[in-house]
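Of the protein chains in this complex, all but one are displayed in their positions.
Now for chain A:
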Amino acid sequence: MFLAGILGPLRKELADSLSSCRVLVVGAGGIGCELLKNLVLTGFKNIEVIDLDTIDVSNLNRQFLFQKNHVGKSKAQVAKESVLRFCPSANITAYHDSVMNPDYNVEFFRNFQLVMNALDNRAARNHVNRMCLAADIPLIESGTAGYLGQVTVIKKGMTECYECQPKPTQKTFPGCTIRNTPSEPIHCIVWAKYLFNQLFGEEDADQEVSPDTADPEAAWNPEETAARASASDQDGDIKRVSTKDWARSTGYDPVKLFNKLFKDDIMYLLTMDKLWKKRKAPVPLDWHWTYGLKDQQVLSVGGYSQLFQRSVETLRAQLKEKGDSAELVWDKDDPPAMDFVTAAANLRMHIFSMNMKSRFDVKSMAGNIIPAIATTNAVIAGLIVLEALKILNSDFQQCRTIFLNKQPNPRKKLLVPCALDRPNPNCYVCASKPEVTVKLCVHKTIVQTLQDKILKEKFGMVAPDVQIEDGKGTILISSEEGETEANNGKFLSDFGIRNGSRLQADDFLQDYTLLVNVLHCEELPRDVEFEVVGDAPEKAPPPSVPEEEKSITNGNKDSAQPSTSTKAEDDDILIVDSDEEPSSSTTDVSMETGSLKRKLQDAETGETASKRKRLDQQPAAEDDDDDDDIIALD
């Protein structure tokens, strides 16, 4: 009897329920691999696993079910095969697919007694959260980032859901900062990623890279117009065609591209002289380079020029190979794509008098790389299964949110278990009648923005239907193709939407209805299209972050903004609450920081400390008093 080993500590009924229950594992990456192993060896028999990702070399340092010869194959499929090799008796179903695909509807989720997330991005987490709420199936949520990790349990009506606490929206950069006046390396890196898409990938109107003449700061005098006109002569014809078409017409000639991007466009920027009254003006570059470069270091301008040329040539060849209308997808682990961004970003940094960055650092920032190691994932996956056992034992009172520290904290605890919070009655997802108020200008906001930016991006819907509560039930947006596309370009006011209007947004797949109250406002801050009333303001960054932390925690793939990749990138993101969020001026995104209040039940003292600081970053002064709140002074 192989199970003898666990039958002792786990009661027999529980062991029986393990072999009959069905569980879903969402994600077969760092945590997912460990989790599958732990599940089968704990006695779980019926497991389904879903992941749309394929295996990359950089996964192999921790995703132990994969080997070199599996690179490029489906994670879910290979994970299943590897587990079966060792445990042939398990019954595993693998889906190489996105969990957001409508095939995985509420009925699908109801097949399971338990769902476990091993995900890497907020969109999918939001979605699975809603599916589990709709199906009323318990969910275990988890994430890791470097040495840090977290596990929590979500049960409809009993605990907070994943979206009960607003997560700060990621920092985005105003278009004119990216296009005209970059002041930090990250601005140049974002610009270079936009450029990649403009040249080789999917063009996106929000990712313009050429000088922005509408920059309010640059409002010029009439007499200067002549100078500007002559300066823009040479790209006068570029304006009428897209960047991509122009690049194509030159045959992706690296020198022509270089001259336009790093010389002509910069000279054009110089003519917007108001911008340079207080700033140091950029210095256009001439095409030249010298031989002799080393990888992984900060190169000379010549070196980057050469790298730019080489990478454009490689990408051009890739594009050609794929056919005429092909598009490349930027991937940080694809060397030519990474070379291109490193080169273009560094050249721009140089032009704008910034210190250039090594490829290694650019990769961190451009790819929003979260360091990931086997040990943290192993610990977290071990914790997940123990929580799973409590859930299957219907022992929700014993379930905890558990934080894994980098090292034992001043109280000598490596793990910090916290009692689960009750649902937030005002949650816009799990409340009985979810409702939000959105501040926007009805004359300036188009239906497309409501759909894409507000309902999909902000409120995590996948395919919303929207009806105006105007007594007539006017359909504003339909998720059926071909029904309401004509509305997309129209303003909300065109449909009689005004201050106080109520919109009912439905997502059929998520079985989720959200009532949106419109608060009309004429004047929103620059570059802001809408605001959600009562949204938690972004937490002020901690005053000082140690140098090495800056480079390891700078971001995650949830930062939808600078990330242009559409494919699932990396795994295992810390889901909430890290005080190590980057404050560095060189980083682009904040970790998802939840200002979660936390009821800590200390096993030794039974005390409850609310608002416990997640990580004890302060000097390890022996801390025996009850208050762990630390106020960090600058």
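To be clear about the criterion, contacts are C-beta pairs under 8 Å (C-beta built on N, C-alpha and C of every residue); 3 or more make two chains touch, one makes a residue touch a chain; residues count from 1.
Note that contacts and distances are computed from a predicted model.
Student: What protein name does the UniProt record of the undisplayed chain give, "proteasome endopeptidase complex", "Tubulin--tyrosine ligase-like protein 9", "GPI transamidase component PIG-T isoform X4" or "NEDD8-activating enzyme E1 regulatory subunit"?
Tutor: "NEDD8-activating enzyme E1 regulatory subunit"
Student: In the complete assembly, which of A:Ile92, A:Cys176 or A:Ala378 touches the absent chain?
Tutor: That would be A:Ala378, which touches the missing chain.
Student: Identify the residue among A:Lys263, A:Lys413, A:Lys439 or A:His520 that touches the chain left out of the display.
Tutor: In the full complex, the listed residue that touches the missing chain is A:Lys413.
Student: Among A:Leu299, A:Ile369 or A:Val532, single out the residue that touches the unshown chain.
Tutor: If we include the chain that is not displayed, A:Ile369 is the one touching it.
Student: Which chain A residues touch the hidden chain?
Tutor: With respect to the unshown chain, the touching residues of chain A are 1-10, 34, 37-38, 41-42, 57-58, 60-62, 64, 67-68, 85-88, 146-147, 183, 278-280, 296, 333, 350, 353-355, 360, 363-364, 369-383, 385-387, 389, 398, 400, 402, 406-408, 412-415, 417, 544, 546-549, 551-552, 570, 584-586, 603-605, 615-619, 633-634.
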